[in-house]
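Sharing a structure, written as structure tokens. Questions coming.
As you look at this complex, bear in mind that one protein chain is not there, while each of the others sits in place.
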Amino acid sequence: MSAKAEALGGAGESKLSPQFHVAHHFDKADTQFDAGRMGVWLFLVTEILLFGGLFCAFAIFRSKYFPSFVEAHHHLDRVMGGINTIVLITSSFTMALAVRSAQKNETKKTTLLLAVTLACAAMFLVVKYFEYSHKIHDGLLPGGNFTAADFASGHPGIFFAIYFMMTGIHGVHVVIGMGLILWILLRNQKNEFSSRYYAPVENVGLYWHLVDLVWIFLFPLLYLVG
Amino acid sequence: MSTSHAEHDHGHGSANGDHVPHVLPFKVYIATFATLLFLTVVTVAASYVDIGHTGNLIVALLIATIKASVVALIFMHLKWDHKFHGIIFVSALLFLAVFIGITMSDTEFRGEAEAIEAKNPVDLKDPFKAQRTGDIAIPKEAAAPAAAGSAAPAAGSAAPAAVPAKH
Amino acid sequence: MRLDPIELGSFWMPKQSSTIAGEIDTAYYIVYWLDVVMFVLLMGALAYFMYKYKRRGPKDKLSDVTHSTVLEISWTIIPSILVIGLFFVGLKGWMQAMVAPGNALEIRTTAEMYMWTFTYPNGNVSVNELVVPKGQPVKLIMSSKDVLHSFFVPEFRVKQDVVPGTYTTVWFEATENRDTVLFCTEYCGVGHSDMMAKVRVMEKADYDNWQETGLLPGEKPLPPAELGKKLYATRSCNTCHSLDGSRIQGPTFKGVFGRTEQIADGSSIKVDENYIRESLLEPNKKVVQGYPAVMPTYKGLLKETDIDAIIAYLKTVQ
Partner (left out) sequence: MANTATVDELGHSPEVRGKNYLNQTAGVWSWLTTVDHKRIGIMYLVSVLVGFGLGGIFALLVRLELLTAKKTIMDATQYNQAFTLHGAAMVFLFIIPSIPASLGNFFLPLMIGAKDVAFPRLNLLSLYLFWIGAIFMLAAIVTGGVDTGWTFYVPYASGVSTTSVISATFGVFVMGFSSILTGLNFIVTLHKLRAPGMSWYRMPLFLWSLYATSIIQVLATPVLGITLLLLIFERAFHIGIFDPTLGGDPVLFQHFFWFYSHPAVYIMILPGMGVATEILTTHSKRRVFGYKAIAFSSVAIALVSFLVWGHHMFVSGQSELSSAIFSFLTFFVAIPSGVKMFNWLGTLWGGSIRFTVPMLYGIAFLFLFAIGGLTGLFLGTLSVDLHLHDTYFVVAHFHYVMMGSTAIAFFGGLHHWWPKMTGKMYDEKLARVGFALTFIGFNWTFFTQFILGTRGMPRRYYNYLDQFQPLHAFSTYGSWVLGTGFLITFICLARSLKSGAPAPANPWDSATLEWQTQSPPITENFEKAPIVTLDAYERPAEETA
């Protein structure tokens, strides 16, 4: 998140559109733009490896407790998961369009698209809330907290540990993403972005697409094949 | 900075160093969005078709990978971006594969040395002699917890990893 | 417990007291001499350069050679060959250490904070003392009750972590007929460094005798009542049955022989040889009223002579 904040370089304080001030340690705007984006890509690498640890745990325990994983994944709601997938893909789409309209100096359209993205993110969390409360009610909880009685296979708690860790950390990323989108939405309303300077929009977009990307793998692995 | 810059191919930038955006046509976004929605439907549908657990897993991962690639290449502009950013991204996946792969070389093969040795004895001192001195036929279930006589591992009901589940 | 010191076999290594030790020490000394030679060469060059190229003044002639492809390639390739060799040196001894011979004596080993329990094939149990025969492969099948521990006998050169929830194994064949030390080498808490145990290696005949009678070489058999007293302590009778009349988990042993007890089903019974024997083998068949039925069975854990000894001892507790 902070990588994004900084991706503006030292340019945040300046009057931006139509000409913004290049931070003193960069030779030209293009270098600053590229540096910011390289920073974001490196940051996304760390995100991939952070989630990677959980994917690793998933692979190992799926192999170890296969029957339990198959049984447990039937307790996840495919419909809710599917709706959330579509919601998140839609938000990714509107985010990509928001970057495009920022590139084209269409400030109002950018605001609108960012607002839609924000709404999708909120909807994702609402669906997630219902899913979680359902799981909690049924006692489908991680490890030692697992209380659902009607399980035939051993160690279903491991599946739900991975489920809650993965979706929980992903959910935290959605919340952080919402904060970031709100932040650029407000800046956009102050007319800070233009076709010459839209790096924050693009960089928050990159982050948001990664959140989508992680979900694209989470959904089939957890909900569909178990 | 000219040197560092010249090393990269770059789609943007102008002579005076100002940033010039690379704008994609609207229909590209629409097509991408439609593809993603379509693939989501396909992956859900495919999960209802039973082609074996491994089969379903492979199909699901394949579709997810295609979707992820579409998002990365088009929504994230990787296709038109500096090659180096792509290298960064791919290297993350590469190191993740190393992490998962080598870790599983442990968890999938724990305690198997004795079973392999029982089936196919190799003496490093004399690799062509099939039987080691002192060996009797080994009816081994790997580390053979049952042979221990007493109860299961004391720490709990955990199945010993010596007999990894195979599917 | 008094532990004998580890005996040294050379300046660096403890005595070789297992069949695998020689193999491992050979690998150790191969690496050792390779290292010594490398170190002397490197530091020799360093010392020589320090002397030869010490600054004499601003007019020092400086070499302008900045690279040599031949040198770079050779000092990449030659060490590569050396270390691949080392890998196989290590692999050889290690494969031997990993795979136990088929005729190994299997001893079930449990580690917990902070003690070692060894269960032998005939059901005998020893705590913090591993007794093994000389000249026979022994395979330990180990698990932990709580946290990670590790089994390490320096004189045998074997080490293996003991992991809760899974079995790990280690094997060795002792070659020296004397006692040595066993360490826990995986940090396990406040008592980690006290989790040491004695390894007694004895001749096969002595080992068999110990299994049969519990007697170490040179020890005389105890009179039954004294053996019974020893068993009362070593087999944990004392955790539930007092000698002074106080109530713990089970009825006191003070004056137990000949006493008449109320049984849980309402009947009463006089404590005699047969009731004591039955209580040891099927403890929860006739439980004294007012006490929980929690005593574990000693079936298979006590020999006939042990039971006789306990009966003899209980007769003396008045």
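Chains here go by letter, A, B and C, matching the order in which they are written, and residues are numbered from 1 within each.
Going forward, contacts are C-beta pairs under 8 Å (C-beta built on N, C-alpha and C of every residue); 3 or more make two chains touch, one makes a residue touch a chain.
These numbers were taken from a predicted model, which means no experiment stands behind them.
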| Of the chains that are displayed, which are in contact with the missing one across the whole complex? | A, B, C
| note | Which of A:A29, A:I60 or A:L222 touches the missing chain? It is A:I60
| request: Quick one: say which of C:A27, C:V131, C:A174 or C:V288 touches the chain that got left out. | output: C:A27
| request: Touching the hidden chain in the full complex, which residues of chain A are there? Just list them. | output: 2-3, 5-7, 9-10, 24-26, 31, 34-35, 38-39, 42-43, 45-54, 56-57, 60-61, 64-65, 142-145, 154-155, 157-158, 161-162, 164-165, 169
| query | Which residue numbers on chain B touch the omitted chain? | reply | 1-4, 84, 91-92, 95, 98-99, 102-103, 105-113, 153, 155-158, 161
| Can you name the residues of chain C that touch the chain not displayed here? | 3, 5-6, 8, 11-14, 23-24, 27-28, 31-32, 34-35, 38-39, 42-43, 45-46, 49-50, 53-56, 60, 62-68, 71-72, 75-76, 79-80, 83-84, 86-87, 89-98, 113, 146-148, 150, 152, 154-155, 157-161, 163-166, 168, 181, 183-194, 196
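What we mean here is this: only the chains that are shown with their structure count from here on.
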| message | With centres defined as the mean C-alpha position, give me the chain B-chain C separation in Å. | response | 39
| request: Give, as an integer number of Å, the spacing between the C-alpha centres of chain B and chain A. | output: 21
| query | Residues of chain A touching 2+ other chains? | reply | none
| Which residues does chain B have that touch at least 2 chains other than itself? | 161
| remark: chain B contacts chain A in the complex at 1, 5, 8, 10, 12-14, 16-24, 26, 29, 32-33, 36-37, 40, 43-44, 46-47, 53, 56-57, 60-61, 63-64, 67-68, 71-72, 74-77, 81-82, 84-85, 88-89, 91-93, 95-96, 99-100, 103-104, 107-108, 157, 159, 161, 164-165, 167
| Any idea which chain A residues touch chain B in the complex? | 27-31, 33-34, 37-38, 41-42, 44-45, 48-49, 52-53, 55-56, 59-60, 63-66, 70, 78, 82, 85-86, 89-90, 92-93, 95-97, 100, 103-104, 154, 195-199, 202, 205-206, 209-210, 212-213, 216-217, 219-221, 224-225
